[in-house]
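Only a single protein chain was left out; the remaining protein chains are all shown in position.
Now for subunit A:
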Amino acid sequence: MKQPNTMSRQADAISPGTVEDSEHDAMYKQEHSDREGVTNTGESPVRPDEAGSQGATDSNKPERQQPSNGEPVTRNTKVDHDSISLSASDLNLWYGDHQALKSLSMKVYANTVTALIGPSGCGKSTFLRCLNRMNDLIPSARVEGNIEMDGRNVNSKDMDVVALRRRVGMVFQNPNPFPKSIFENVAYAPRMHDIVGGRAEQEELVEKALRDAGLWDEVKDKLHQPGTSLSGGQQQRLCIARAVALRPDVILMDEPTSALDPISTATIEDLMVRLREEFTIVVVTHNMQQAARVADYTSFFHLGEIIEYNDTTTLFEKPATRKAEDYITGRYG
């Protein structure tokens, strides 16, 4: 179901940082309520003066808000909005007959951490896989729409997926180290892409990547043991090190900490925040606190649609939509 493109007109008018968050929010709500009649019958329109009172009843909130130009409802004032790293517009994806992504639009800002949250099966991993075209490997998957990166359309035929994946790294939902040594797991890809040359250079890079992933102290004495001999959580961090070692532009992480203990989780979260300086990070997580801690922006998915894409603080403190609020507060299964 497509929404009339009412948002872009307004959001385009707002230049980053010029409008106060709450004001922006209120303006959005007004705009949104104008088209309530199309999407949600029976819901009373929200008047602009009511928008400020976020703690109000659920019925005050719009059912769904799809930023059709892909921009977040509210800008995060703490990060730079100079550049957009990835911009998906009107993205549809089918697995056979089942439509898993429905007309998604979302802009991911460079050097931010963007979290994707939402109930299981809502298409977070699917969307993540679109960003580095891993869905190409699923024969039944069919994608429509654009994802723009660096002036090129990721989905176009002439995009070399090898080059794309060189620039958009991925950490998978289940740890999948290569059946090679720990050292090789990290050094393989940079060597393959001719980023490092000699042995000493490789060793340096491996150490740096493993330190970044908070794994160095645990494995420094057994770099030549198989990566698969590590525990699940260690394997996941090894996979993170593997992705980081390649120094991509974007790192996609699919629930990177779901198998980790609190300490390793904290390490990875620190890493994400630190790496933000250098990379753009898109992370799927089921952990609300984690999203709140690390993400600059958070996008709430539901049944293949983005219900709300917002500045993380705003999303968690004053969500603009009822579904997002229900989900965040645990009322949604």
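Rule of thumb we're sticking to: a contact is a pair of C-beta atoms (placed from the backbone, for glycine too) under 8 Å apart; a residue touches a chain by one contact, two chains touch by 3 or more; residues count from 1.
Keep in mind that, in the parts below, contacts and distances are computed from a predicted model.
K.L.:
Name the chain not shown, per its UniProt record: "Fatty acid desaturase family protein", "Protocatechuate 3,4-dioxygenase alpha chain", "Phosphate transport system permease protein PstA" or "Peptide ABC transporter substrate-binding protein"?
P.N.:
Missing chain, UniProt protein name: "Phosphate transport system permease protein PstA".
K.L.:
Tell me which of A:Met106, A:Val196, A:Leu246 or A:Ile268 is the one touching the absent chain.
P.N.:
Considering all chains, including the one not shown, the answer is A:Leu246.
K.L.:
Hey, which of A:Lys107, A:Lys124 or A:Arg166 is the one touching the hidden chain?
P.N.:
That would be A:Arg166, which touches the missing chain.
K.L.:
Using the document's definition of touch, tell me which of A:Ser87, A:Ser103, A:Asn132 or A:Asn155 contacts the absent chain.
P.N.:
Checking the options A:Ser87, A:Ser103, A:Asn132 or A:Asn155, the one contacting the hidden chain is A:Asn132.
K.L.:
List the residues of subunit A that touch the chain left out of this view.
P.N.:
132, 134, 137, 139, 162-163, 165-166, 169-170, 172, 174, 176-179, 188-189, 192-193, 226, 228, 239, 242-243, 246
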